[in-house]
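Note that this complex is displayed minus one protein chain, with the remaining chains in position.
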Amino acid sequence: MRLSDLVTELGGILKGEDRVVSGASTLEEASSDEITFLANPKYRDRVKTSRAGAIIVAHEIETAIPQIITKDPYLYFARVVSLVYPDETPEPGISPLACIHPDASVDAGACIYPHVNVGAGARVSKGCIIYPGCYLGANVTIGDQTVCYPNVVIYDGCTLGSNCIIHSGVVIGSDGFGFVWDGSRHVKIPQKGIVIIGDHVEIGSNCTIDRAALTSTRIGSGVKMDNLIQVGHNVVIGEHTIIVSQTGISGSAQIGSNVVLAGQCGIGGHITIGDGCVAAARAGIASDLAAGSVVSGFPAMDHRHWLRVQKVYKDLPEMLKRIRSLERRLESIGKD
Amino acid sequence: MRLSDLVTELGGILKGEDRVVSGASTLEEASSDEITFLANPKYRDRVKTSRAGAIIVAHEIETAIPQIITKDPYLYFARVVSLVYPDETPEPGISPLACIHPDASVDAGACIYPHVNVGAGARVSKGCIIYPGCYLGANVTIGDQTVCYPNVVIYDGCTLGSNCIIHSGVVIGSDGFGFVWDGSRHVKIPQKGIVIIGDHVEIGSNCTIDRAALTSTRIGSGVKMDNLIQVGHNVVIGEHTIIVSQTGISGSAQIGSNVVLAGQCGIGGHITIGDGCVAAARAGIASDLAAGSVVSGFPAMDHRHWLRVQKVYKDLPEMLKRIRSLERRLESIGKD
Partner (left out) sequence: MRLSDLVTELGGILKGEDRVVSGASTLEEASSDEITFLANPKYRDRVKTSRAGAIIVAHEIETAIPQIITKDPYLYFARVVSLVYPDETPEPGISPLACIHPDASVDAGACIYPHVNVGAGARVSKGCIIYPGCYLGANVTIGDQTVCYPNVVIYDGCTLGSNCIIHSGVVIGSDGFGFVWDGSRHVKIPQKGIVIIGDHVEIGSNCTIDRAALTSTRIGSGVKMDNLIQVGHNVVIGEHTIIVSQTGISGSAQIGSNVVLAGQCGIGGHITIGDGCVAAARAGIASDLAAGSVVSGFPAMDHRHWLRVQKVYKDLPEMLKRIRSLERRLESIGKD
């Protein structure tokens, strides 16, 4: 692809020779037919030694490498990568080795690989790609262009929007965790609700999202989830929220829009987290958070306060010594 | 279903009109043909605005809605849900697209879906439902009425009791984590034991339960496990224990009966946890617990003590200031 073609397609200003690039890589690894980017000024020195064929920058820099100047180089680079490495789209069609229930409806523009099972009343829309080993239960509906990688399981009645990406091993719609003790054993609360997932949602490998007890667990449009995340029954997650790996969200929690939950967080049951909150890695949130809160620690507290607490925490043995010293000095004053 | 039929079936006293209900839902969401319940008195106000067709209560309340009075409304509701939304039982039979080893035995009353593999010597009992993509290794045995949702894997030789529910992506019997360093590399300790699971056990999606090194990993009857839980080799879990999502139990730990381990707990290797213990969310248990202990934190301590510790912990910067102030005042006294 010519640099001038990229500029035509994506905007920006080209300075320097109009080369052809056939790939994209990092400043260190890019070769002379690859394009790279400089987003963080602290890596500017690496440009000198880069062998890249072109570089995307926010402001013109001194270099012999042809550069494309644009407001957000990282965003521009993301789009360039999509152009230079286009996704291969498989041929539409249903593998004769897939099991499609006669009462299911699969669009002629969808691709169903071998060893897929699609239940009665399920609906798979145009442009969907359902990889081998996926299971779509009865009455599952999947919107246009959604991709399920191998071995995704979607239980009966759940709904996915369009343009979603569901990675391998994800389980959507398994039973929520609800029991009541009858005096001699735990009686199961039947889980009769569903899961509803919006558009443009990405869910990482081996995540688990439970169906609601009676109503619906909801994941808003534009939500991005990393791997191995647990979402309990009746949880509601607002649009564009980001959830990083191994976080767990307990039943009936309400997570706002544009929230960020970093890795290994835990959210208590029935907790409400307002829009735009940020929880640092490993935050354990056991009470409601007002919109825009930034928290850390367990139990979670204001992030800046947590930084101060941690500083003292690490010096606790020293603090104990100071208290002992105070006690001794006071003791000796008392004796005077 | 008529309310009077529910009372005939499940007990309780009906007050008000004998209506037909066709569904069950929450106080907020129930419509006029649905039944709901009031278990927690603090939600009593919601009854006024509820459009439910009937309500299950512990004590008669003032409302125009027909009510069923019973000792434990939540337990009663669980049973009602099972009655108004009966599980659909698939037709028994073995799909011609499943691979059953000629030396396996599958009861005529079991249902085996496509793309299931059943190994030599395996035994699947009557009423079992084995969904697509499940793998039952050689000599696996599964008791009556047990359900394996899609893509469950059970390694060779493991045993499941009756009436179990195993959710998608669960792996039972993978190798325990055991190696010994020979001076230049980690040599695998072959894992030749099995996993034995009792009756009425429910295991949530994508849990992993490792086989014992030589003997057996054991999950007692009535145990209920949420999603993404790790159980190491040689672990023993007593009856009716509840384990919440993302908890990890290290090898050879012994968990008693009627224990509750909340979400994201960690249990150290070879630890013994007595009957009836409760570990709050994220407890990290590194030493034995006497029966009936209630613990929090890491390392785990008595829950009430932990609450006091956390209170002080959050004020550590303030505490440091008080110490500094004491030091200054003592300094100035010394100078007098």
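Quick notes
The chains carry the letters A and B, assigned in the order they are written, with residues numbered from 1 in each.
Methods note: contacts are C-beta pairs under 8 Å (C-beta built on N, C-alpha and C of every residue); 3 or more make two chains touch, one makes a residue touch a chain.
It should be emphasised that the depicted structure is a prediction, and the values quoted were computed from it without experimental measurement.
When the full complex is taken into account, the listed residue touching the unshown chain is A:Gly204, out of A:Gly12, A:Gly173 or A:Gly204. Although one chain is not drawn, the whole complex shows that of B:Thr63, B:Ser174 or B:Thr272 it is B:Ser174 that touches it. Touch with the chain that is not drawn comes from one residue among B:Thr26, B:Thr70, B:Ser125 or B:Asn151, which is B:Asn151.
Within the entire complex, the positions of chain A that touch the omitted partner chain are 24-26, 29, 72, 74-75, 77-79, 81-82, 85, 87, 97, 113-115, 131-133, 149-151, 165, 167-169, 200, 202, 204-206, 222, 224, 226-228, 240, 242, 244-246, 263-264, 281-282, 310, 313-314, 316-317, 319-320, 323, 326-327, 330, 333-334. Mapped onto chain B, contacts with the missing chain fall at residues 99, 115, 117, 133, 135, 151, 153, 155, 169, 171, 174-175, 177, 179-182, 185-190, 192, 206, 208, 210, 214-215, 228, 230, 232, 246, 248, 250, 266, 268, 284, 286, 298-299, 301, 305, 308-309, 311-313, 319, 322-323, 326, 329-330, 333.
We adopt the following convention: only the chains that are shown with their structure count from here on.
Between chain A and chain B the centroid-to-centroid distance comes to 26 Å (mean Cα coordinates, whole Å).
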